[in-house]
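Note that one protein chain is taken out, while the other chains of the complex remain in position.
Right after this comes chain A.
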Amino acid sequence: MAADMPTTFFGWVVFIINQYGSALLQGAGVTLMLAIVGTLIGCIIGLLVGIVQTVPVTERTNTGLKILNKIVQFIFAAYVEIFRGTPMIVQAMVVYYGSMAVFDIDMSAMLAGFLVVSVNTGAYMAETVRGGIISIDKGQTEAAMAIGMNHFQTMYTVVLPQALKNIMPQIGNNLIINIKDTSVLNVISVTELYFASKSAAGVYYRYFEVFFVTCVIYFIMTFAASRLLRYFEKRMAGSADYQLVGDPMADPTGIFPNNTKMGGK
């Protein structure tokens, strides 16, 4: 056996890819799943928290609602501060072992992983969404209210579509951060890419070679995510020009024939 061992760096890399390639790819799959699902659920949490945090309270709001609003705001603010203010690696330990010790819930490491990533992302997204909402020109809200929309309708049809478009880069940022940061879940033995790499490296004590491969896999995932999100951003921006709709008065000489492309930037 020993005689067959590779002697060069690239020899080792090839050897490791042959031996542990599928294990590493499986780990990468888990990483990607954790990151994508965590970011998605995190976005939903963040959206809800962010929206509630920007509900306006006016003189006309009745007292009961005002009190309820205060309580909910306090809870959400606490949530955001606590989960932004503690490391995810520590949150993973507390959630995984704490759920067992305190609530007697035997959570799988994977479930704990999803939970921690989602809740953590949610805390960051809440702030992002809040920022996205308050960055929308007040005139947009006023115009919506002036044509009779209530707060919910204004949010749903006018403010959120614009805010979401503006925070798309930040959502992408979070996805990329999550792809990398799910590596901390190895402490609760979630078999994501880092965990798989550590196991593989331990067998032959080839840490550098294994983690070089790991590095490349992480980069491919984040780079692909980054490009994909850029593509979606572009699509959301819409086309740069527009079509004039048929005009019976259009210039008969054909200098400006119907449906010519016009305008745009």
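Brief remarks follow.
We adopt the following convention: a residue touches a chain if its C-beta (ideal position, glycine included) is under 8 Å from a C-beta of that chain, and two chains touch if they have at least 3 such contacts; residues count from 1.
Operating definition for what follows: contacts and distances are computed from a predicted model.
Per its UniProt record, the hidden chain corresponds to "Amino acid ABC transporter ATP-binding protein (PAAT family)" from the list "Amino acid ABC transporter ATP-binding protein (PAAT family)", "Fumarate hydratase", "Alpha-D-ribose 1-methylphosphonate 5-phosphate C-P lyase" or "Glutamyl-tRNA(Gln) amidotransferase subunit A".
Of A:T8, A:S108, A:T157 or A:S189, it is A:T157 that touches the chain left out of the display. The residue touching the chain not shown here, chosen from A:I105, A:A143 or A:C215, is A:A143. Although one chain is not displayed, chain A still touches it through residues 58-60, 137, 139-140, 142-150, 153, 157-158, 161-162, 165, 238, 241-247, 263-265.
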